[in-house]
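Input: one structure, supplied below.
Incomplete set of chains, arranged as in the complex.
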Amino acid sequence: MGRVIAVITDFGYGVYVGQMKGVILGINPSAIIIDLAHDIGRQNVREGAFVLYHSYKYFPKETVFLCVVDPGVGGHRRAIAIETKNYFLVGPDNGLMYPVAEEDGFRRVVELSNPRYMLPAVSRTFHGRDIFAPAAAYLSLGLEINELGCEIDPKDLVRLKFPKPRSSDRYIDGEVLYVDRFGNIITNIPDKLLYGIGVKLGDILSIEVAGRLLEIPFVKNYSSVEEGVMLCLIDSFNLLEISVNRGNASKTLNVKEGDSVRIFKNT
Amino acid sequence: MGRVIAVITDFGYGVYVGQMKGVILGINPSAIIIDLAHDIGRQNVREGAFVLYHSYKYFPKETVFLCVVDPGVGGHRRAIAIETKNYFLVGPDNGLMYPVAEEDGFRRVVELSNPRYMLPAVSRTFHGRDIFAPAAAYLSLGLEINELGCEIDPKDLVRLKFPKPRSSDRYIDGEVLYVDRFGNIITNIPDKLLYGIGVKLGDILSIEVAGRLLEIPFVKNYSSVEEGVMLCLIDSFNLLEISVNRGNASKTLNVKEGDSVRIFKNT
């Protein structure tokens, strides 16, 4: 049995993920493999990092996260595995896994350089199958991480930081971190920051999003407003989310990841 | 190991389902988790109920069905678990699970009110992860259902009934219950009702669907007619289905769930 392997990729649900699972079972036939998500935007490392960062704590300790959003495959980016205080992460050194490792605490980082723990033939375009899946499978069996390759200094890793909201006298300035498959617009503004400026359920927030000024009720849940009505709330990521009840806020507002969001403070 | 957990949601295949599985494994690390379906139409409780009702018997006894089509999340609807004669069901009290429980036979129903079996922090928008997934995980481990909360009377549950076809001298009047991902139009008219009026393979049925009168051959299977030709048959739900061989009947006829279907009897 061993450790759970949770897989996150931008491959979509299809053959590429299927091949990775075949490789894992070839090494650990009783591996427990869970799809964390495969609908990450193609080569969108920041979106993958967001989803991973907001999900890892829900998994049991010692879970091995197999993370493949890898635009630089076959190039100069390093293939790595990270042992944190509670978890393992396997994937490219492009920032994808950095926020989790930084928050949970680095233990050891290695470069995946030991061919013994790769497939015999390594392609140039699919390290998810040929390098990362085998490494994750061996870790799930309890292999010591330093068997996988040479240790490297966490300080040398490619870093990825989510933009932090800035609060001034009159505004909170944030941005859109993630648009989910329902078109819900998830910002980088956490519940505490909103509550800190005295926002209460039932308030109407003045929000400028992607250059458009809106008055949006701040409510408890999606069904707090009528169908088709725009709302904002603290969502399951504990972040401010702009949504349309049974609708698609992202399409309605033509908003995408990276767009700016400004909350006007009551004065 | 314990009981199988089968998951049905309207979340699509992505991070929300991934987080639920993480929560389950955190409680029961060797849980067997199966995706029943995640492509239920958004917040379409009746469609979810249809898919669940027509699938549950294929699962082993004692399977725990984790059911999340939950437009009222965070509002007044209750979170419940149901023990039926052969299965367990966990989800919102909105009718989603009612047809299964009614058919299989109620044993016990409880409201999920015991915080011991929830995540420590319960969001207002994602009870699938914070309340339902933990309850399902504990049931999969063999927990007695009444540990999860106070027992409630099955008579007090929100009911959902599928519309039944009516048969008169000249017609069978039914409706569209489900359109599958291939555009097959699944009606609420069961095989027995058709055979009861003497319909035989090879007959041409006169069917009015969504206001349009059609003559459709009643055949054995999809390939009984040429490519692109409309047909009707008894499908794998044991219901009358209108289909186009290798085509999309729902698009061809512009038909959707809830549309009326009338079969003219031979006179």
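The chains carry the letters A and B, assigned in the order they are written, with residues numbered from 1 in each.
One rule holds for everything that comes next: contacts are C-beta pairs under 8 Å (C-beta built on N, C-alpha and C of every residue); 3 or more make two chains touch, one makes a residue touch a chain.
Because the structure is a prediction, the values reported are computed rather than measured.
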Total copies in the full complex, given that 2 are placed here: 3
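Note that only the chains that are shown with their structure count from here on.
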Distance from the mean Cα position of chain B to that of chain A, given in whole angstrom: 31
For the chain A and chain B complex, residues of the former touching the latter: 1, 4, 6, 8, 13, 32, 34-39, 51, 54-55, 58-60, 63, 180-182, 220-224, 233-236, 238, 246
Residues of chain B defined as touching chain A within the complex: 11-19, 21-23, 25-26, 29-30, 33, 42-43, 71-75, 123-126, 129-130
